[in-house]
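Okay, structure first, notes after.
Removed from the display is one protein chain of the complex; every other protein chain stays in position.
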Amino acid sequence: MQERPFAWPVRVYYEDTDAQGVVYYANYFRFLERARTEWLRSLGVQQDKLLYEQRRMFVVRSIEADFRLPARFNDELVVTAGLSGLARASFGIEQNIYRDRLDGELLCTSSLRAAFLNADTLKPTRMPESLFKE
Amino acid sequence: MQERPFAWPVRVYYEDTDAQGVVYYANYFRFLERARTEWLRSLGVQQDKLLYEQRRMFVVRSIEADFRLPARFNDELVVTAGLSGLARASFGIEQNIYRDRLDGELLCTSSLRAAFLNADTLKPTRMPESLFKE
Amino acid sequence: MQERPFAWPVRVYYEDTDAQGVVYYANYFRFLERARTEWLRSLGVQQDKLLYEQRRMFVVRSIEADFRLPARFNDELVVTAGLSGLARASFGIEQNIYRDRLDGELLCTSSLRAAFLNADTLKPTRMPESLFKE
Partner (left out) sequence: MQERPFAWPVRVYYEDTDAQGVVYYANYFRFLERARTEWLRSLGVQQDKLLYEQRRMFVVRSIEADFRLPARFNDELVVTAGLSGLARASFGIEQNIYRDRLDGELLCTSSLRAAFLNADTLKPTRMPESLFKE
C-alpha cells in the first residue's frame, strides 16, 4: 500500500554467517525484524514504551520467506518493510532484502502476519487508529 | 511419508528467549534446523563430511512457519521432521514443535523446501539415491 | 571445589559456526551457559520458577575465556561447570570445553563471577543456604 517501501541498511558480520560461508538462514529473520522495528519507529512506535508503559506488543503469527541468493560476509544489505493488509488487531507486512541498494540483487522475499496483543492477557487488542494512517 | 516422524528434544535456555519472556521468533528456525540435522544424521548423513569431503550441502530455498503458542524459558520442546516431497535435487520437509512431548501442545508448524547443492559451483546436484529410501 | 565437575554435552550446529568455518567466539558463551543451567538444575534449581515465582535470578558480573583450539561444525563437545568460590550473594564458576569427551582436546577455559539478584529491585540478595551444600 506504500508507494516507496521503508528501507533499512544491515551489514553482515561474522556473527550472521555460518560454515557454508553465507548468512545462516535463521538470521535473515533477525534482519527482517530490525527493519520492521525501524519502520515502526519511523511511524512513531517505540516498542519498549509500548511494552513497558502500555503493556502492548506485536507478535509474529506466521511468516514465509524465499531465499533466492545468499548474502555473504561483509555484504551491505537493504531490508524493506511495507504494509500489505490491515485488520483490527493484526496486519500483513511484505519485506525484501537486497544486496547493496534497493535496485541491487534481490536476495530474499518475505511476508508475515503480525498481531497486536495485550502483554498481560496475551489477547489480541485493537491497534491505535492512527498507527498506519497517512 | 513417514508414519511416525523423527523427533528431537530441545531445551529452551535464556539465549533463546527475548524481552517478551518467550522464545524469539527467529530462534524457532534454529530449533527446526537442529531437528533436521539430527534427522539427516539418523539417515546416515553427517553434514560436515558431506561439506568438507564431498563438497555437497543442503540449503533452505523457502520456509513458512505458523506460530500458534509461545514456547517459554526452560520449556522442554519436541521438534519433528518428516519428508513431504522428493525431487532429484530438492525435497520438502514438514516439521512441528510441541511442548513437553509429541502429544503435548502444538506450538509451531513449519514446512520448507531444501535443495542439494555442489558447494563449489552452488548448482543443484542429484542427491544420493539411497538417502530417503527405506 | 567439586572433585568431578558437572559435564554437559553440546553438539555444534550450523547456527553456531561462522564463515571462518569454526564456532563463532560469542557462541561459546551460549554453550557455557547451557552447562551452568543444567548444573544448577542438577542442584535443584529451575531458573524459570526462580524468576517467575520467587523473583530471583542469577546474572553474570564478569567473565573471562581463553580460546585454545577451535570447535568445528558437527563437533560433539563436553562443557563442565564447577564452583570456585562462594560469598553471600555471589559465586565463582570455572568451566572448560572439551572436544568429544572429558579427556579429549581442551578447547576453551573460562571463569566467571555470578551474582544472585532480586529480580524486581536488581539488588544482590542472599542465596538459599542449601544451594551449594553437599
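A few remarks follow.
All chains are identified by letter, namely A, B and C, in their written order; residue positions are counted from 1 within each chain.
We take it that contacts are C-beta pairs under 8 Å (C-beta built on N, C-alpha and C of every residue); 3 or more make two chains touch, one makes a residue touch a chain.
Only a predicted model underlies this, so the values are computations on that prediction, with no experimental measurement involved.
Contacts of the undrawn chain with the visible chains, over the full complex, involve A, B, C. In the complete complex, the residue from C:M57, C:L83, C:L106 or C:L131 that touches the missing chain is C:M57. Although one chain is not shown, part of chain C still touches it, namely residues 19-20, 25-27, 29-30, 33, 51, 57, 59-67, 70, 119, 122.
One chain of the complex is left out; on chain B, the residues touching it are 14-15, 17-22, 24, 26, 72-73. Touching the omitted chain from chain A are residues 11, 13-15, 30, 33-34, 37, 46-48, 51, 72-74.
Assume only the chains that are shown with their structure count from here on.
Chain centres here are Cα means. That of chain A falls 23 Å from that of chain B. Here the spacing of chain B and chain C, counted between their Cα centres, is 27 Å. Averaged C-alpha coordinates put the centre of chain A at 33 Å from the centre of chain C. In chain B, the positions touching at least two other chains are 30, 33, 51.
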